[in-house]
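Everything below concerns the one structure shown next.
Excluded from the complex is one protein chain; the other protein chains are retained at their positions.
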Amino acid sequence: MDHLLSIVLWLPLAGAIVLAFLPRSAETAIKSGGLILAVVTFIASLMILPQFRVGVAAFQLVEHCQWIPSWGISYFIGVDGISLWLVLLTTLLGPVVLLSSWNSIHKYVKEYVLAMLLLESAMVGSFMAMDLLLFYVFFELMLIPMYLIIGVWGGPNRIYAAIKFFIFTVSGSLLMLLAILYLVYLYYVQTGVLTFTISDLYNVHLAMNVEVWLFFAFALAFAIKVPLFPLHTWLPDAHVEAPTGGSIALAAVMLKVGTYGFLRFVLPLFPHASMHWSWLFAALSLIGIIYGALVAWVQPDMKKLVAYSSVSHLGFCILGIFAMNAAGVQGSLMQMINHGLSTGALFLLVGVIYDRRHTRLLSDFGGLSRSVPIYSTLLVIAVLSSVGLPGLNGFIGEFLVLVGAFRWNPLYGVIAAIGVILAAIYLLWLVQKVIFGPITHEENRTMKDIAWNELLAVIPLIIMMVWIGVRPEPFLQRMEPSVQQLLSTVTDRAGAPPPVSDSRGGVR
Amino acid sequence: MTLTPLLEPNWLQSILPEIILSCAGMLLILLDAFLPGARRAFAPVAIMAILIAGWSESFVVAGMYFGRTYQISPLTVLFDFIFLTATLLAVMYSYEYLQRQNVDGGEFYALILWAAVGMMMMAKGMDLLIVVLGLELLSICIFVLVGFNGRVTISNEASLKYFLMGAFATGFILYGTALFYGASGSTQLEQLGNFFSRAQPSDPTLTIAFVLLIAGFGFKLAVVPFHSWAPDVYQGAPTPVAAWLSVAPKAATLVALIRILNAMLPISTAARWTTIVAVLAVLSMVLGNFVAIAQRDLKRMLAYSGIAHVGYMMIALITLGPDSVAAVAVYAITYVLMNVGAFGVVSLLDKNQNDSQTLDDIAGLGFRRPFHGLALAIFMFSLSGLPPTAGFISKLYIFRVALSSGHTTVAIIAILTSIVSVYYYLRVVYFLYMKDSEDVPVQTIAGPMATGALAISIIGIFAIGIFPTPLFQVALRAANGLIGNH
Amino acid sequence: MLNSLGLIPLVPFIGFLLNGTIGQKAGKKFASVVALLASFTAALLATVAAVAYHGAHPAGEPAVNVVYTWFMAGGVGTDIAFQIDPLSVIMVLVVTWVGFLIHLYSVGYMAHEEGYARYFAYLNLFLAAMLILVLGSSYLFIFVGWEGVGLCSYLLIGYYYDKDFAANAGRKAFVVNRIGDFGFLIAMFLMFTHIGSVDFRQVAETVAGGGVSHGIVAAICLLLFLGACGKSAQIPLYVWLPDAMAGPTPVSALIHAATMVTAGVYLVVRSNVLFRSAPEAMLVVAVIGAATALFSATIAVAQNDIKKVLAYSTVSQLGFMFMAAGVGAFVAAIFHLVTHAFFKACLFLGSGSVIHAMGGEQDIRQMGGLKTKIPITYWTFAVATYAIAGLPLASGFFSKDELLASAMATPYFPAMGKVIWAVGTVAALLTAFYMYRLLYLVFFGKFRGTHEQEHHLHESPATMTVPLVILAALSAVGGLLGVPLILGGAVGVPHLLEHWLEAIFPDVAGIHPGVFEIPAGNEVMVMVGSTLMALIGWWVARTLYRNRGLESDERFGSRAPGLMTTLANKYYIDEYYDLLLVKPLTKLSVFFWRIVDAIIDGLLSLMGYVVAAAGDLMRFIQTGNVRNYALMLFGGVLVFIWVFV
Amino acid sequence: MILEYTVFFVFAAIAVIFGIVVIAHRNPVVSALSLVASLFSLAVMYILLEAPFIAALQVIVYAGAIMVLFLFVIMLLNLQKTIEPRTHPIQQFLGWTGSAAFAITITYYLAKGAVILILPSTPFEASARTIGISLFQAYLFPFEMVSILLLAAIVGALVLSQKLRPQVPLEGAEQR
Partner (left out) sequence: MIPTSWFLVLGAILFSIGVCGVLVRRNGIVMFMSIELMVNAVNLTFIAYARQLHSLHGLIFVFFIMAIAAAEAAVGLAIFIALFRHRDTIDVDEANLMHW
């Protein structure tokens, strides 16, 4: 099992290539094949856990080989406490996504399964990559299947949403690519070593103005991905139009790549700029928290509501990261996982009733608690997790982030805490409009309760919600050393004053 | 005075590819004349000739020939392969296309092979005379190939436009050459190089000559503002010809340009010639990408995208160095694979040549013809520079070169225009997969040849995209050979 | 037992799981058995734990039972740990036993409801959460219970979910509670930042040791009090409680009268060291408590819904408790908490019985003369009313007297204490008045309802009456827990509660002690005064309503229409909130969504359009005329020559 | 000396004037004939520049063969009577001013940079023989490749001007 990570990484893709040779008419075989692959991948990823040494900050299960040696690019993957759980989250959601769309995808089933598997590989890869360019490759690779998923299997306005999604994300990432190259080039000039390995690049010395430019190039890419206010407008559209599985993958995992990027790249690579501009990101994330919550509140469309809630929740993640203290960063990581679970579940559940009624307008529902009690219970649990009820997962992350932010600047903590109030407002509004109140539409009276595949998809999420809510320590424990190390990297580097001028000072 | 030709040892085997292609062309003409019934076999003969020519590249000996006017080096071998690949792919697409349009004939293959000879001359010529001759041989063939389908009005119109513009541009090249000749006393690049190393950068005639020369080469490369023929000619030309035309002559011209710029290296910065190249690059990227958005005709769109891509390649030429030459070489190879592929898929559409192939024609193709749809999608992703395709690697190389030579602004413009380009490449994918076809969908027809060509392109794109190292090594070695001369 | 305190909340939690998953399928009998068994076991365990604790720690030091580390990141986090100390003992006993009684009552009351198992599941969950709240050993851990009870409250208020008002009320309760929780959260942030822990003991010790600046302590106190305001329905966050009456009546009794709403008081008392270190925060508590007491009493006067009257009465009584805590009489606060649990639970259950008899009718204008129809209910209701009114020797008499006397004698802010006392006394007068108004309107006079309702009238089943009787009895004698010195001293009855709780008020140098002496003179004066007030209230109510019934209200209505409608409409506070907070926020949100998002999108798509339009314009360079192309080429050459030569 | 100058100016004037006639006259036949005249005067210039072989080629190949080909095509297509419509005024204006500006610019810089360029008085050996010899020595390769070029041109001309095969009905494209 020396190549466990590679197996987890490539299994979905390899499987997809095999499945591609099945005839298109063999839908069930393809679906089951995809599901089995996803489950096997998940099991494989679980085997990382026993091999993962607790209390070690460094990357583990590392695999390293040259890829493009002349440019210092290598196939360098590993997990540490920061990426471990994100990888597991991704692999967990693989089967969930496929299960959730078992019966809701009617056309081009084969292509759908292939796209999802490709997406899974790309997402896992971006969390495992320890080489900046490898990361970038996976980062971009994600876009293609997601573009297709939104554009082919999406709603009526899917083209607009898909293109918007793609253009937004690509705009950021291309600028980041330039910054990556420049960074590597500067490192090369300084040390004579051409490398894209992240941990090496942590040692680069940058003049302040250069650092700020590069910082913003990176930050822009990730801020779009997260998305951070005011770059969030692609998200509601993408979510509303995407099929359920796409929404889950998008919200639960893909957005995390943005927050992960901030943590893994932006902070340690550009500590001075990060610190210098942290106020900006605090402000944007705070605005996002409040803004997302308020806008979510007045949405008539359930998916949009959940989408805007993502804007709000991910604001917490960014806030925690820029707090640059252990509580904030660990909280942010927890919040990423939690958001993945709870928002994933919410999108899944919204998808369930969408499949039955082909509408997502809040006004078309109401009183579902009577006709679909199991569904309603699950929805309430997912909502409560998202609201941040102590005892469920959402609270842990939110609380840690808030304390972290508060320690950074009390004002930030206080404003962010308002978001907690607002979360209750809009999410309970959702619950009330959907499952409470009188039944206003006759179709809702005879609605079928949640189906086996949907139940099977959502149960793991619920279990994880409770588990993390009750016993988060194993998760935090494994994160802690890595987070501490990352933070000390940041503070050590920021502690040293930036070189006043550099041979290649400004960006021409 | 004896009439002993100025011949170096090994000269014959070193120009073996040219000889093989020239003779194969003549053979095809003869076959067409005397065995018109064997039409079906013309394309295979041409393919055989190309393969043999490729094989004969293993016999060439690096060195200077014909009185230091003809250089064989790893770079020329590499570019020979680019030309041969492009020609091979074009022939493979043409085989069925020409049959469908009912215009197949031996002349077509002969001309395309001779054009390859012309390109090789451009790539290898160390004397502007040879370069110009190669260019002219290439041009003559292109005039005919573009207008090959005499029945089709737009084919003829394209031919006319290309001819007039080409002749006009040739006038500029010649004038520029004349001025350089006047200043330096030679048209040999080595001697020009010697001259430039002691020339006055502020000499106005030199700049005028440079502008005239670059205008002529820029015409062939289709860089803004010398690009205007490209969309019309691509649209009117038989699609496989357009495919070939969009890559091969550009690659040949790039090598020639690299050589010329290399010779000018001593003064090009001081004379602000690098700025001219930069301006051309920027203009091409901006205009190409912007206008491509407004196109609905696939071939026109690809034409504008080609303008933009040449812009990207020009970035590397701003400051010449081994890395930038290698970057251009890599880009050229990649561009051959993906652009010929994209045109190739268009050529498979079951339409008459004079009907435009619009985006609507490929609506729903991705599910109607999965392989063709997927192929076109891959080409588009590669053209837009997304990993893990070759397009990504080559763009990366260009950006890297731009950054390490300090052209950050140009690089940023390149990035921004790439973002724009993503939009129209994606639109193709959107039509492929997300739009329902019209009542009578346009089908694609592909025989084994075209399918094989598509497969070559796809495999190449992923091979370069995922394992670029061997290509990098080859390209860098080739580039070092060239730049090392000075 | 002390090593497995976690069992106490665990048992009802298991009940919740059972009822929540299979209860609906397994039938009502199963559900009620599970629920009753769970609550009863919890009560028993609690009692055993209390006894064991007293045996093990007679001095009253807390016994802590750490289960595991919940989470800990960067010094932020806490253990899952239960703690029992004298205060917890009182709370846990009240919660479990009153809870059990109400479970019992519910079996009868909810017998015909559809979501029977769901109801009991929630009720058990509530019990579990409430027990975590009173047994937790750190602020962060009790926050779990704190939010948990809020959740149950939400679910149970919205029990009749297909009624819009119920769903709305539930949501309102949760959201308003969240606003309070906001304070609680920030208080914890401050603790983590400045104290480094949220453990009760550590926080108290650090504060007592002076390790934290005064301002921070005051801020923590005020923020905690904000949390308490939310949970315990104090101004300005009381608005949810009256609406919460949309839930089933036993829920109102358990959650919105006896237990959950007193959590705020518990929190303040639990944090007494902090509060005592920050007297200005205490003043705020006292003032808000007194104001709430008076304010909601005035509203209660004009309410016609039997449960609304009781709801405002609850708000008012909670105000009394905070008043007590605010003036430093923590024991009095707890004392009143306990007695209030008895008599208010009794009142609510009684009202439930009335509503049950009336077939769901809650409007007291439709009632009247029920005294004979449902005698047990009447008698228990009357006893509880007597107690809440503060008439002599019932439980309310002792507790209310003690807290009013403490206000008078407070060492923290003697002058303000008098004012607070005065306000409290007026509120006590109003309490007596509106409670007797209610009693007379419901049970005396003629029946004013429809004929059908009259026909339907019947006494409730035994599962309902038994708890009523028990609670009535407790209301009557509950005062014995805290007989004041001047009365009890003579006959040798000590102030049990004060004695029991002494240990939780550590003497800390530099701050006032947790228990202070009330001068006997004061005590007597207050006792006489408030008794007098209660009597006046009773007498006025009796004159106005005993025989004349609704006439008096109508007369008031015609004499002072403005006042009456204002009172009946609760000072239009909900409307003001709506106007000042909800509406603007909605508008703002819509503005954000429709305008700001549109602007952002517009700007970004504008960029796209500009690019596309530029492309579209540039396209026309391509005229199709080859001579134009030649001109372009030539022009390029010319421009380059001119620029670069 | 004087003679030389006279010849130069006379023939330069002829070249320029007929050049202008080429582009200004609206009858293509006149244009073609003027071009012949212009090319012929250039041949005179070549002689002045002591390149008689090139001058001969100029007369034979250019003024002779190529221009005859032009005239032939003009006649073949019956173009001698067609009167060309006016060009778009903007194009017209830009064409004239642009080329005038170009001429002025180039002339300015050439004159400025090359005042000292006086033809060397030493005789210039550029006979057919020397040119022929170097063609077969140093320029053998290009010389051979020209054959391919010409062959391609012949084949191309054949392909382009061959009689059209039966027309496939054109759709979309407007046919005049």
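Think of it as A, B, C and D in the order they're written, each chain with its own count starting at 1.
Please note the rule applied: a residue touches a chain if its C-beta (ideal position, glycine included) is under 8 Å from a C-beta of that chain, and two chains touch if they have at least 3 such contacts.
Everything numeric in this text was worked out from a predicted model, so none of it was measured.
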item	value
Touched by the hidden chain, restricted to displayed chains	B, C, D
Absent-chain interface as seen on chain C, which is shown	619-620, 622-627, 630-631, 634
Absent chain, residues of chain B that touch it	129, 132-133, 136, 139-140, 143-144, 147, 150, 153-154, 156-161, 163-164, 167-168, 170-171, 174-175, 177-179, 181-182, 185-187, 231-232, 235-236, 294
Residues from chain D at the interface with the omitted partner, ascending	1, 4-5, 8, 12, 15-16, 19-20, 22-23, 28, 31-32, 35, 38-39, 42, 45-46, 48-51, 53-54, 57-58, 61-62, 65-66, 69-70, 73-74, 76-77, 79, 82, 84-85, 87, 91-92, 94-96, 98-100, 102-103, 106-107, 110-111, 114-115, 117-122, 124, 126, 130-131, 134-135, 139, 142, 146, 149-150, 152-154, 156-161, 164, 173-176
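Just so it is clear, only the chains that are shown with their structure count from here on.
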item	value
Cα-centroid distance, chain B relative to chain D, in whole angstrom	29
Rounded Å distance, chain A centre to chain B centre (Cα mean)	42
Interchain centroid distance [CA atoms averaged], chain A/chain C, Å	38
Residues of chain C engaged with two or more neighbouring chains	608, 628, 635, 637, 641, 645
In chain D, residues with contacts to at least two other chains	105, 109
Of chain D, residues touching chain C in the complex	87, 91, 94-95, 98-99, 101-102, 105, 109
Residue ranges of chain D in contact with chain B within the complex	105-106, 109-110, 112-114, 133, 136-142, 145-146, 148-149, 151-153, 155-156, 158-160, 162, 164-165, 167-168, 170-173, 175
Interfacial residue positions of chain C with respect to chain A in the complex	20, 24, 68-77, 140, 143-144, 146-148, 151, 154, 158, 161-164, 166-168, 170-171, 174-175, 178-179, 181-182, 185-186, 188-190, 192-193, 585-586, 588-590, 592-593, 596-597, 600-601, 604, 608
